[in-house]
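Here the complex is missing a single protein chain, while all its other protein chains stay put.
Moving on, here comes chain A:
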Amino acid sequence: MNIKTMETLQKEVTSTPETKTFIEVTGSVALLEGLIAEGTDVIFGYPGGAIMPIYDAIYDYKDKLQHILVRHEQGGIHAGQGYARSSGKVGVVFATSGPGATNLVTGLADAQIDSTPLVCITGQVFAHLLGTDAFQETDVINITTPVTKWNYQVTDAKEIPSVLAKAFYIARTGRPGPVLIDITKNAQMQLFNYEGYVPCNHIRSYRPKPNIRKEYIVEAAKLINEAKKPFILFGQGVLLGKAEKEFKAFVEKSGIPAAWTILGAGAIPTDHELNVGMLGMHGNYGPNVLTNECDVLIAIGMRFDDRVTGRLDKYAKQAKLVHLDIDPAEIDKNVKSTVPVWGDCKDTLPLLTELVDEKKHTDWLAKFREYTKAEVDAVIHKELNPTSGELTMGEVINQLNILTKGEAIIVSDVGQHQMVACRYAKFNNTRSNITSGGLGTMGFGLPAAIGAKYGAPDKTVVAVIGDGGFQMTLQELGTIMQFGADVKIMILNNRFLGMVRQWQELFNQKRYSFVDITSPDFVKLAESYYIAGKRVSERDDLVSSLNEMLNHKGSYLLEVMVTKENNVFPMVPQGCSVSEIRLK
């Protein structure tokens, strides 16, 4: 079949005597036109039989849509996530039917739990073959229903423009999330009268933002103004709402100490005087302990994940809770709120800021500083500044901070190195901490870093990955090789699946069960992909190696050999209260 680009078609149309308000195009062309209209500039994808008509169409769109051929669909969707997280735009992913589509599932689940806006397009067998166990047919809609914000199967090309518009609207509005459109091959090929692309801005059954109720803002402000020991917990909602400025204004006027969930990192700079650190299982000492001492908790765009709360029945029982969230289902889900402030925090925060008193909670803030000092003495100092023994993960991140001045985007994988990176990396800017938070997807790091680079081409992107997680998606080195994403890959190699090993050490009497993992020669591996690389194990060589990596033109792989049996502390052991956090 001869698929033509829109431009050729338009020329043909205008040259015909009678004027038409539509042009005849294939479903595939309509799809690509829609993507362009939505501002898509890069697509991460992998072709296959059932999505071939779309790939045939994209052949003529190479100047308008950049397509990055990944090495595995999981890599494609994680790249889409990285792109969405660094750019604040919707990530777009293509995959074929059957195995192509099922390979997206991990990324969809990850994007769903971390509220990442994605539009995934999967090819599907011809409509007349649906349900016949056709070659590469899977029931993608039903497989992906639990892990998508919305999904839809298109069997008729005429539906493509409106369904795509709906998909983008749903993916990026309200609490964002992944959307999947499954398009049967006949619909991709079908010619229809295309009347242009109309973006969607209303679906009658979907309310992206709850209405703001002023009386609750007033009540919340009253609680906050009366509080002696108020404490702010902020999450990714601030980033997703693009409300960093509004958030900073609120924090600075109210003078309330603020701590972050790992996905909220960077909403205000790490070094901000009211930023008291990280929440959660491996978060900072003060924020965890003082959660159980504050009198008013102000939770902003965070969802009280179990890794943040520890044991729920001993979590902040003394405190009143003001919960700001855009998703009504999050209110009272895990922790009962005293005043629910439903709405987009970009809208609710300024209203609240207006009503809160300008204050400085000097004594209360000093309490956080005391805990910080205790944590520095017990944990941080020796982690960041060891003078003997093998390298620690903490000192690597610390040196990286010094060299990048907190300006880099840090993409981490999952495990000990992730906790260390989140704890010690400095984030001057929003959207600089990209990690798999809710799902904890090992293998996320490398492809997400590739996507993050496309989403923020002017930033230095450093992927911090463990030796285990790297081996889960290392095939994406091929994507870097072919398309040249300038990603600095830093493997922190402790020759263990470190986080599981840590738990086995602490809770399973050091019965190290299948956590001893061997690795290939990562530097040689990089070399075989024509990626420069180096291995470093000596303290004296660390800074120069990091410099070499950062100054290298193009992608670079630095393997850092770190101490084998180091533990991440502090730690709130599972089933314990946040105030039972251990320093060792």
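The definition used in the following text is that contacts are C-beta pairs under 8 Å (C-beta built on N, C-alpha and C of every residue); 3 or more make two chains touch, one makes a residue touch a chain; residues count from 1.
Definition applied: contacts and distances are computed from a predicted model.
Think of the chain that is not pictured: of "Acetolactate synthase small subunit", "Phosphonate transport system substrate-binding protein", "SigE family RNA polymerase sigma factor" or "Serine/threonine-protein kinase RsbT", UniProt labels it "Acetolactate synthase small subunit". For the chain left out of this panel, the touching residue among A:I141, A:L191, A:A374 or A:A532 is A:I141. Among A:H202, A:R511, A:K553 or A:K584, only A:H202 touches the chain left out of the display. Between the chain not shown and the residues A:G27, A:P210, A:P287 or A:G451, the one that touches is A:P210.
Of the candidate positions A:L31, A:I170, A:L400 or A:M419, contact with the hidden chain is made by A:I170. Screening A:W150, A:Y197, A:F483 or A:W503 for touch with the missing chain picks out A:W150. Where chain A meets the missing chain, the touching residues are 141-142, 145-146, 149-153, 170, 201-207, 210-211, 213, 216, 327-329, 332-333, 340, 342.
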